[in-house]
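Only one protein chain is missing from this complex, and each of the others stays in its spot.
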Amino acid sequence: MEVNSLTAMAILVLASYIFFYLPASRLRGVLVLIMLGIIGYALVATVAEMPTFGASANPPHNEVYQRYLHQAVEDTGAINAIAAIITDYRAFDTLGEVTVLFTAIAAALSNLKAH
Amino acid sequence: MEDLLVRIICRLVVPFVQLYGLYVITHGHLSPGGGFAGGAIVGASMILFALAFNLEAGSRKLSHDISLLMESGGAIGFILAGFVAMLLGQNFLTNKAAGFPLGVPGNLFSSGAIFFFSVAIGFKVGSTMCTLFYNLIEGSDRHRSSE
Amino acid sequence: MNLAAVTAGETARIYHIWPVILPLIPLAGGILVFALGRLSKRIYPLLSFLVTLVTLLSTAGLYPLVKQGDLYCQLPKFMAVGLSFRVDLLSFIFALLVSLAWCVVTLFSLPYMRQEKYSLTYFVFLLFTLAGNLGVMVTGDWVTFFLFFELMTVASYVLVIQNRTDEAMHAGMYTLVLGIAGGLVLLGGVFLLHSLAGHVQISPMMLALQGVPAWSLATILICFMVGFGIKAGMIPLHVWMPRAYGASPAIVNAFSSGAMVKAGIYGIIRIVLLVFTPADMAAKEAFHFAASAGYVIIWLGLITMVFGALMALLQNHAMRLLSYSSISQMGYIIVAIGSAAYLFGLEEAMGFSGAVFHAINHTLYKVSFFLIFAIIFYHTGEYRLDRLGGLWRKFPLLMVFFLLSFGAISGLPLLNGYASKTLIHDALLEAHHYYHTFDIYLAERLFVLGSAFTFCYYAKLFYCTFLGPLPEKYNVNYHTSFLMYLPLALLAAGIILLGIWPNIFIENYLLPAASQFQFYRGGIEHLTGFHFFSEAPLNASATIFLLAVLLALIGFRFRFFWWKPPANLSVEKIVLQPVVSFLYRMLTHLGPKTDNAINSFYYKIASDFLALCRVVGQMDSSLDSFYENSSRKAYQIVEKSRNLEDSLVDAYDRSSKGAYQLIERGQLVDESLNEAYDLSSMKAYRLMEKSRQLDESLNSAYESSGRAAKNIYDKTAKMDNALNMAYERSGKAAKELIVPGKDSTQTSKRKSKVSSSFKINPMEWNIKNLNFDTLLLAIMLGIVFFVLFFFR
Partner (left out) sequence: MNLNYEHLPVIIVALLLLAAFLEPIVYRHKKSWAAPLVIASMAFFALSSLYLMAAVNYHGPFNYYLGGWAPPFGIELEIDYLAVFLLLTFSVIGLIAIVYGLQDLKHGLKDEVLGWYFTLYLLLMASMAGISVTNDLFNMYVFVEISAISACAIISIKESRECIEASLKYLILSTLGSGCILLATAMLYMITGHLNIGYLNDVLPRVMSHYPNNILISLGFFVVGYGVKAALFPLHVWLPDAHTAAPSPSSAVLSGLVIKVYAAAFLKVFLKAYPREIFLEIPVMEIVLFLSVLAILYGSIVAMVQEDIKKMLAYSSIAQIGYVFLGFSLMGQRAVAGGLLHIFNHAMMKSMLFLAAGIIIYSTGIRRIRDMKGLGVKLPLTMGAFTIGALSMVGIPGTNGFISKWQLALGALDLGRPIIVVVILLSSLLNCLYYMPIVINAFFGVKGEPELEIGKVPGVMLYSILFLGFGIIFFGIYPAPLLAFLQKTVTAIL
C-alpha cells in the first residue's frame, strides 16, 4: 500500500514537473497526447470490461429490472414503463430534475437582470 | 421575418403543434413521451410563433407574468401532489398506496398521480423553454441597443 | 480515567473546587476592570491591584488544605478530554510565588503607570496573563496546562508591546510567533503522550509508557523541552527574550522574568521529575532513561548558564543585560533539574529542592532588579549603561536594594541565593560522587565559572549605574513615590529572611513537596537539617568569589566588559534570522508560484485541447475545400459537355436544313404529278356521271310499282289493330276484379330505405361509443377552434 501510494505520488510529481517546467513545445503537445491516450485507454478498457449490452446475465438484470418490467402496470397503472419509473418509482429524481430546470431559469434570469 | 408566407404557415401550424404537444403530455403514461417531451413541443411552438412574428406579438400571447406563474406553478403543483399523498397518510410522492385511483391501464385517466405529475412537468418545461428564449432574446436586444 | 492508579498512593486526595476558581478570579477581574475602565479612569488600577491581592490571598488560603493532601477537581465534559485541576504542594509553591510576584509588581505599577498612555489595556491584560500564569500552576492534565499556557502567551503579547514603538511591535510579533510555535510543539508532545499512554494526566507515566521505545519517549521529552524551553529561555531557544526585554518596559519584564518564565521551569520540573520518572522503583529501564535524559539536561543547563552569563557581560542595555541574566539563571535551575533526574533514586531531592528554591530566589531578586531599573527609567528615561552613572548620590536607597540583590544573586552567604546555589552545587558534587566521570567534574567546574561570571556582570551593572560620574542632566531632585519603594522593601525582606533561615523554608515546604514525588526517602532525610553554613559550602562560595573578583578585576582593567562584539556576531543573526527569512521567503515565493503553475497547467491543458480542436477544424475545412474543388471540376465538366451538346445541336440543325431542301424539291415533282392525276380523274368523273343518270331513270320506274303494293298492305294492317284493342279491354276488366291494391305496398318500401340512410334516429344511439377519447377529441377540437380563433 505504501509502495503503491509512493508510486502514485511519484507519478504525480513527475507529471506536474513535466507540465510546469517544460517549455511550450512540440514535446508538450506529444505528452498531452500521450496522457490523453492513457486516459482514453483506461476508459476504453473500462468499457470493454463492462457487461455486454443487453445480455440477460448482466448485473443490472436483477430484481429491480424484473419488477419494473413485470409489475409496473400493476404497481402504477401506467402501461408506459418509462413513465412508471420516472414519475412513480423515482419521482423524487424527477422533482429534482424539474428543480434543475427552475434553477437554470433562475440563474439565467438573475444574471440577465444583474448585468 | 416579415414574410407573409411564413406567417400564414405558422399561424396554421402552431395550433396543431400545440395540440400535438398537449397530446404527448397527456398520454405520457400510455405512449412514449411525457411531460418533458410534450412540454418541449409546446414551448417550441411558442418559440416558433415568436420567430415568425416578432417578440412583442409573442409576449402579448404569453406575458412574462403568466409564464413566471406557470413556471413556478408547475413545480409547485408537483410538490403539492406529493404532499397530498402525505396528507393521505403515506410517504411523500406515493401513488397507489395513498389511494389515488389507478383506473384501467390503457385509459387516458389511469395511473393515478402520474397523470398530474406529467401535466405539471409539461407546464413547467413548456414555460421554461419560452421564458428562457424570450429573456435571452430580450437581453441580447437590450444589449445591442445599449451599445 | 482512572486517577487513583496514576497518582501517588501515599498522599490523600481531596476534591475541591477552589483550584478551578483560582485562575478565574483574575480572569473575571480583568473583564470587570475592562468594563469599569471605560467608565472611570481612576478606579481601575486600584481595582486590578485588589484583584491581584485577592488572588494572592486566596492562593495562600489554600495552604491548610494542601498540607493535608492533593486538591483536585475535574470537569470531564469540558474541552476534548475534560479539564482537570490539581494542586499539590509544588503547584502551591509556584502558584504562591506567581501570585506574590504579580501582586507586588502590580502594587509597583500603580504609581508607575499613572502617566502611561495605554494603561487600561495594560491592567486588563495583566490580569489575563496572571490568570494564564496561575492556571498553568494549578492544572492537573497537560491539555488544561496547554490551555492556560496559550492564554498566557497570547495575553502577554499585549504587555510586551506596551510601548507601541516599531521595535516593540516587532519584538512582540517575534515573541508571539515563537510562543505559539513553542506551544504547538508542546501540543505535539501532548498528542504523542496521549496516544502512547492513553491519558494526559500530570502524574507518573512510566508505568503507562512501559514497552514504548526509548526514541518515542525521547521525542515526547524533546517536544516538551522545546515548548517549555522557549518560555524559559533555554539557550538555543532564547532569542526572543533579549529582543522582547529590550523593547518593553522594565515593569513588564519584571512580570515576565519573575513569573512567566517560571511557568516554563514549572513545566520542565513536572515533565522531567514527575512524568518521566519511574513510579515503580524496580523499573530499571526507566531509571536508565531518566538518567540519560538528566545528563543531557545538565549540559543544556550549563550551556544556557555560561553562555547567558557571557552574553550578559557584553551588554550595554540594562534590560538586555538583565534578560541575559535571566537566561543564565534559568540555566542554574535547569542544571538542578537535570542533576535531579541524573541522580534518580539516589539524591534527586537535592536537585529538586535546589531548582525550586532557586526559582523562588530568582523571582525575589530579579524582580527587585527590574523594579530598580523601572524607577531609574521612570526618572531618567534611559536604559543604556554608557549614558548612566553616579546615581548613588540621587538614589541612595535604591543602591542599598541593588547591593542586597546583587549579593543574593552572586551567592553571598546569609542571602537567599547562597542557599539555593549551594544546593545545586552539592547536587552536582553528589553526581560526581556517585558516577565519578570526568564530564560531571567538568560540569561542576563550569558551574563555578558561570557563578563567577554572574558576579562580574552585576559588578559591571552596578558600576555603570551607581558609580562613576553623574551626567549633568540627571542632577536634579527626584521625588519617588513611597508606593515604589514598598515592593522593593518587601522583596528585600524576603531575600534576607530566606537567606538567614533557609532550613526552615526547606523543611517546611520543599521537602514535603518532594515527598509527594516518588523520591528516594534517604535523599529527603539527608536534606533535613542540611548544614548550609558548614565548611564545604562556604569554601565553595569563597572559591567562587575569589575567582569572580579576579575576573572582575581583569575585566575592568582591560575593559573587556565594554568590548562590543560585532553586531553580526550573534546566534540570532547568524543562524536563526537567515534560516527563518529563507524559509519565509521560500514559502511565500513557492506558494504563489505553485498557484501560478497549477493555473498555467490547467491553462496549458486547455490550450492543447484547443489546438486539438483547431486541428480537427482544419481537417473539416480541408474536406470542405475538397468538396468545393471537386464540385468546381464537375461544373467545368458539365460546362464542357454543354459545348459539345451545342455543336451537336448545330450539326443536327444543318442536316435537318439539308433534309428540308430535299423535301421541297420532292414536293415540286409531286405537284406536277398531281396535275396529271387531276386531268385523268376529271375525264373519269364525267364518264361516271353519264352512267348514273341512266341508273336514276331505271330506279324511278321501280319506285312507282312498289308504291302501289304498299297501299294494299296498309289497309289490311288497320283492320288487324282494331281487333287487338277489343281483346285487351276485355282482359283488363277481368284483372281488376281479381287482385286490388298490390301496387301501393311496393312504393312505400322504396321510401323507407331512403330515410334510414339520411335521417337520424335517436332511439338507435350506442351509448358505449361515448368514451373519454371522443370527449377529449371534442374538447381538443374545441381547443383547435379556440386556438384558431385566438391566433387569428
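A, B and C are the chain letters, set down in written order, and residue numbers restart from 1 in every chain.
Please note the rule applied: contacts are C-beta pairs under 8 Å (C-beta built on N, C-alpha and C of every residue); 3 or more make two chains touch, one makes a residue touch a chain.
Everything numeric in this text was worked out from a predicted model, so none of it was measured.
One chain is not displayed; in the complete assembly it touches the shown chains A, B, C. Screening C:54, C:110 or C:173 for touch with the missing chain picks out C:173.
Between the chain not shown and the residues C:588, C:655 or C:680, the one that touches is C:588.
Residues of subunit A that touch the chain left out of the display are 1-2, 4-5, 8-9, 12, 16, 42-43, 45-46, 49-51, 58-65, 67-68, 88-93, 95-97, 99-100, 102-104, 106-107, 109-111, 113-115. Seen from subunit C, the chain kept out of the figure touches residues 76-82, 143, 146-147, 150-151, 154, 157-158, 161, 164, 169, 172-173, 176-177, 180-181, 184-185, 187-188, 191-192, 194-195, 587-588, 590-592, 594-595, 598-599, 602. Seen across the whole complex, the unshown chain contacts subunit B at 65, 68-69, 71-72, 75-76, 79, 82-83, 86-98.
Here is the rule we use: only the chains that are shown with their structure count from here on.
Chain centres here are Cα means. That of subunit A falls 34 Å from that of subunit C. With centres taken as mean Cα positions, subunit B sits 29 Å from subunit A.
One finds 50 Å separating the Cα centroids of subunit B and subunit C. Taken residue by residue, subunit C touches two or more other chains at no position, since every residue touches fewer.
Counting partner chains per residue, subunit A shows two or more touched chains at no residue at all.
Interface of subunit B with subunit A (complex): residues 28-32, 34-35, 71-72, 74-75, 78-79, 82, 92-93, 95-96, 102-103, 105-106, 110-114, 117-118, 120-121, 124-125, 128, 131-132, 135-136, 138-139.
Those residues of subunit B lying in contact with subunit C across their complex are 11, 14-16, 18-19, 22-23, 26, 49, 107-109.
Note for the complex: subunit A touches subunit B at residues 73, 75-80, 82-84, 86-88, 91-92, 94-95, 98-99, 101-102, 104-105, 108-109, 112.
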